[in-house]
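What you see is the complex with one protein chain gone and the rest in place.
Letters A, B and C mark the chains in the order given here, with residues in each chain numbered from 1 onward.
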Amino acid sequence: MENPYLPHTDSEIKEMLEEIGVSSISELYQRAVGKHDDIDLKIPEAVCEYDLLRDFKELSEKNINFQEYAIYLGAGIYNHFIPSALLELANRGEFLTAYTPYQPEVSQGTLQALFEYQTMICELTKMEVANSSMYDGASALAEATIMAYSLNGRNEILVSKTVHPEYREVIKTYARGKKLKVIEIEFDEETGSTDFEDLKRKLSSNTSCVVVQYPNFFGVIENLKELRELIPEDLIYIVSANPIALGILEPPGNFGADIVVGEGQVLGNPAYFGGPGFGFFATKEKYLRKMPGRLIGQTIDVDGKRGFVMTFQTREQHIRRSKATSNICSNHAHNAVMAAIYLSLLGKKGIKEVANLSLQKAHYLAEKLDRLEHFQLKFSGPFFNEFVVETDLNWDKVNKYLLEQKIIGPFKLSKFYKTLDGSALFCVTETNRREDIEFLVGRLGAISSEIDI
Amino acid sequence: MENPYLPHTDSEIKEMLEEIGVSSISELYQRAVGKHDDIDLKIPEAVCEYDLLRDFKELSEKNINFQEYAIYLGAGIYNHFIPSALLELANRGEFLTAYTPYQPEVSQGTLQALFEYQTMICELTKMEVANSSMYDGASALAEATIMAYSLNGRNEILVSKTVHPEYREVIKTYARGKKLKVIEIEFDEETGSTDFEDLKRKLSSNTSCVVVQYPNFFGVIENLKELRELIPEDLIYIVSANPIALGILEPPGNFGADIVVGEGQVLGNPAYFGGPGFGFFATKEKYLRKMPGRLIGQTIDVDGKRGFVMTFQTREQHIRRSKATSNICSNHAHNAVMAAIYLSLLGKKGIKEVANLSLQKAHYLAEKLDRLEHFQLKFSGPFFNEFVVETDLNWDKVNKYLLEQKIIGPFKLSKFYKTLDGSALFCVTETNRREDIEFLVGRLGAISSEIDI
Amino acid sequence: MKLIFEKSKDGRTGYSLPKLDVPEKPIEEMIPESLIRKEEAELPQVYETEVVRHYTNLSRLNHAVDVGFYPLGSCTMKYNPKVNEKISKFDGFAYIHPYQPEETVQGALEIMYNLQILLCEITGMDYMTLQPAAGAHGELTGMSIIKKYHEDRGDFNRNKVLVPDSAHGTNPASAAMCGFEVIELKSTEQGLIDLEELKKNLDENTAAVMLTNPNTLGLYEKDIDTITRLAHEAGALLYYDGANLNAIMGKVRPGDMGFDVVHLNLHKTFSTPHGMGGPGSGPVGVKAFLKDYLPIPVVEQDEKGFYYFNYDLPKSIGKVRSFYGNFGVFVKAYAYILFMGKSGLKKASELAVLNANYLRSKISKFLKIASDIVCMHEFVVDGSEFKKYGVKTLDVAKRLLDYGYHPPTVYFPLIVPEALMIEPTETETKETLDGFAETLEKILKEAEKSSELLKNAPHNTYVRRLDEARAVKNPILRWKVDV
Partner (left out) sequence: MKLIFEKSKDGRTGYSLPKLDVPEKPIEEMIPESLIRKEEAELPQVYETEVVRHYTNLSRLNHAVDVGFYPLGSCTMKYNPKVNEKISKFDGFAYIHPYQPEETVQGALEIMYNLQILLCEITGMDYMTLQPAAGAHGELTGMSIIKKYHEDRGDFNRNKVLVPDSAHGTNPASAAMCGFEVIELKSTEQGLIDLEELKKNLDENTAAVMLTNPNTLGLYEKDIDTITRLAHEAGALLYYDGANLNAIMGKVRPGDMGFDVVHLNLHKTFSTPHGMGGPGSGPVGVKAFLKDYLPIPVVEQDEKGFYYFNYDLPKSIGKVRSFYGNFGVFVKAYAYILFMGKSGLKKASELAVLNANYLRSKISKFLKIASDIVCMHEFVVDGSEFKKYGVKTLDVAKRLLDYGYHPPTVYFPLIVPEALMIEPTETETKETLDGFAETLEKILKEAEKSSELLKNAPHNTYVRRLDEARAVKNPILRWKVDV
């Protein structure tokens, strides 16, 4: 079958082999590799583009997608509206098929867009510097704990149990390398926020950093201000934040956070089954040289014209090798640029508005659910766009029933919290219409007659 | 509601009004237009982008599309595969949002692409010059008959009845303006091609041109060679051709055609319910100055560098006004560039291959159908990828039944040909898979037990 | 840049087609020998990467609305929303066949039906056909309707059409294509219809008066009621070239002014992209008495809400193109109207007029405006003063290219010497207008210092000034192997 990506004609291959001075590609391999036999890979033969598209269309239709279904799942990945202009721009070949801007003179598009991105992250978080992206929120958070260790050399990481459970898993994996101890802080069963008493108990002279999430995994808005007062100044105060929420919540930087990270998917990135989104990473200028990841800086060219370059590269693996601040090389620049475009479109007012819409609608649903038989709000803490609902019904059955109504139901907390067996986490964003919310409430109101309890 | 396309802030509007020296936009209008009241248009208020997308998605789902259904409809619009790279490239903002290349120095992308397109059309048709596009095949054909009149001043247009009935309608509309007479030539009921005897009978000293289609509306390949022999040299021999078919059929230029036109949709343009596709228009160099439409020519700049410009503009309305060769202004350049990209991807070999695939598969289906009870091929003439099938069943019922099987059935000829009541036109392209074809044959084979006859 | 043909290499391929999955028959068994193609078409042989690079790089040689300011007068180069592009690509729009049964394309018909109604509402007309492919095609359609109307009434002598000398070239060309004799009306000093001139030319042979309002100078014909009354009294119909509708949405309507036939340019007012020259779409609206003359089919709705094509218009002019028009364009225009909404459309017109007057005011400080009258959405600079700098409008235009601007329309309308026709549209910011005005002023200053700088412009573009005469003298209209 014709392959449109491989340009070589037979006669060219011949000419090229002649130039090289071998008689065949096979000979070339024999010379380079030594004696060997080709492998008869158990891989099907090529398909044509038309069949490929059909086959993948079919595959995609084996998934239920939330363009067609209503969704109330969040828990780390959120369905915010993505303006049409965004993907159109981000997918221009010049953005998509460029790589790390090693040659700044022909990469000003990448560099300026990432410089703008860094600025936006600083603005959202109110931190002084931000790098140009990490893989995801979880690895960004884990890198933050490693950075804390490299700043103060202490070996205990205190992490609230209200931090996303998967993020905590990742922290543990990263910690193991450096032999750091991860100590978890309980949550308050009444409010759903970090248990301050437990935190105080666990603080020690070995504590390197304290990690909380804002809003936390239960949707509850941790009181970063009070937390700040509990955490000694010489510890590293790390906050994992939802950047959309920062449209309406006081930014961690204003509470003296030392490192602020988070998952950037919400900023104009499709969910993609959880990846690729990106991690953002922001800190104080004084910690600059300990930061992981790429940094874009402003400079001038020989004519004095403004331009942008990768900078402070001596922190990085390609220069510092085993002493680098992190091993990260390829990052999630494209996703970060998507975020920059998203934030450009939304701007100062839009980010507030999208946060407020999510907040208002989430509260609308929460109140309605709380009034239903069988359902009540689990926690009393203030929440942004997610909240935990408890029921005496079986969530699996509830969710199965909802699925039949073309609704992707809430996240069952028992997956990660054995003690929260009857609880599930609902999420609402600006994309959930009132009529859909009311339909959901109606279905759940009538549910005891619909499923067998 | 916020409108993201309108940049004016209130304070800017104020400043601008001050500069102009009026107190309000309303005053501006009163001054410019005179006293008037604004109109309270019966148009709904704005919707947001998210709702717009949802609403149009729903609208689109009220249509059955042939990405999901198998299709055997042709009759002027064909479902050929469109390589993914094509739309990606053609929809780049610089192609999509530019206009007619009035300023060639900043339009070389447009101009070179159209110059390439013109070349490709010349190559496919074997004509000497091609313009850079017309609206569609039908209007291109009508313009060809007008051009014939302006070449020889005679007032009778002879058109075969095997030419697409809608194209014939359009010829008549255009002819009326110039008071030209449209005379139709019968077709041979046996072969399905133009009735040469009838043509000979109708030729007269007033005949300006003879118009045939290749392959014709019934899918039959008109014998352009024999036709050439019948048509006096001083008449204008006009052929409307399917450019995909020219991958395998001898091009009209080689039979001495004077003007070759056709519908370009097949060349990489989605069907879009019939538009926009584009018309191509090619002729002999000696007729250049009588051609309608825009022409791109090669030249050099002041430094001697090759460049492209619009040329022979004195034929056009913006210069020649009422004496122009045509009134056309905006054309279908974007669609023509899509064709150029399509033909670049397919190339010399691909165009043959796509034609051969369509040919082979159409013949495969035709033979299978011909062997079924209730169905037989209507015409004996050679065909490309369409053919007429006759049945004693009711085509409406047949097609309705097929639709239930997710098949969009053939074109019922009685829409245009009262005498061909029991006949329908099937179309097959490279996109119809053998398994689908066999499924269709199976359904039609069993049909007498499925529908009530 | 090399032509794609010049990158071709024998045997290279850029396609991936389905396999032949039926038994292959020799072509000769299916097609008579004499009709089988012998010599292959000399299409390029390139691979996908090459095609991607070639057209990516070509596209980068273009100015476009997505790249910068494009104040091309009369063309309404406003922003083309990306959401409309996305919508228009839905499978249910892009992959439907015009001959599918009506019940399988109700969504498409609904769009056409509603768009007809919305366009009627905006223009004040009673019926609308979406069939014409562009503005000029709309004119042909409209003038054919007018012709048939007169003839059907036995009025065979109405063979003249009055067109102002400021009119767009398509107006006289379209009238001529319908077999009319075109009479040019001389405009007033200010660029408006001269009522005396009009009266003098109106008679029993006048089939129609074709107007643009605001006209091509961006001026509103304040006497429009008188004009339409006079024409009607003479038995003529009134044709409205809607290219300039962007000035008046929600403000005034051609239907209310007395026009009988109107065409619109969806690719102007309704923000569908211009695509390097097209596709556009030129719907034609008529007053009720002309409904039966519309091209067939029109989309209608029955009592049950079912949409269908009505082919039964016995007086119809027939068809002006195949199928139903540029449906892909309708989708975008319809989405645009719904997104903007009633207030948004009006605001668009208002801001278009505001922008034009603002820019006019700025530019009037250093250049002569062709008319003193307050303009609508565009205005025309009289470039005769350029002479004193030893340059022409063309030189100024070319110098604008060096500053990254697309020049305005030049040398049109014909009645203004050395015309520069400027239409900023509503989707441009004040900063952009300020920058453009400043640049224009700067260019004049440059001209003062050295006319050569302008005459040799552009200096920074991919190619410099091109020799158009040579293209005619030595026509190269296609690539050839041996060239």
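Please note the rule applied: a residue touches a chain if its C-beta (ideal position, glycine included) is under 8 Å from a C-beta of that chain, and two chains touch if they have at least 3 such contacts.
Everything quoted here is computed from the prediction, not taken from an experiment.
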- Query: Can you list the shown chains that the hidden chain touches?
  - Reply: A, B, C
- Residue, one of A:Leu346, A:Leu369 or A:Leu420, that touches the chain absent here: A:Leu346
- Query: Which residue from A:Gln67, A:Ser204 or A:Ser380 sits in contact with the chain not drawn here?
  - Reply: A:Gln67
- Task: Check each of A:Val354, A:Val389 or A:Leu444 against the chain that is not shown and name the one that touches it.
- Result: A:Val354
- Item | Absent-chain interface as seen on subunit B, which is shown | 1-7, 9-12, 48-51, 83-85, 88, 93-94
- Hidden partner sits against subunit C at residues 7, 9, 12, 16, 47-50, 52-53, 56-57, 60, 65-68, 79, 81-82, 339, 427-429, 431
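FYI, only the chains that are shown with their structure count from here on.
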- Task: Decide which interface, A-C or B-C, involves more C-beta pairs in contact, and give its chain pair.
- Result: B-C
- Item | Separation of mean Cα positions, subunit B and subunit A [Å, integer] | 47
- Please compute the C-alpha centroid of subunit B, do the same for subunit C, then give the distance between them in whole Å. 19
- Task: Averaging only over C-alpha atoms, locate the centres of subunit A and subunit C and give their separation in whole Å.
- Result: 46
- Check each residue of subunit C and list the ones that touch at least two other chains. 12-18, 48, 52, 56, 81, 83, 85-86
- Which parts of subunit B, given as residue numbers and ranges, touch two or more other chains? 49, 53, 57, 67, 81, 83, 88, 92-93, 345, 430-431
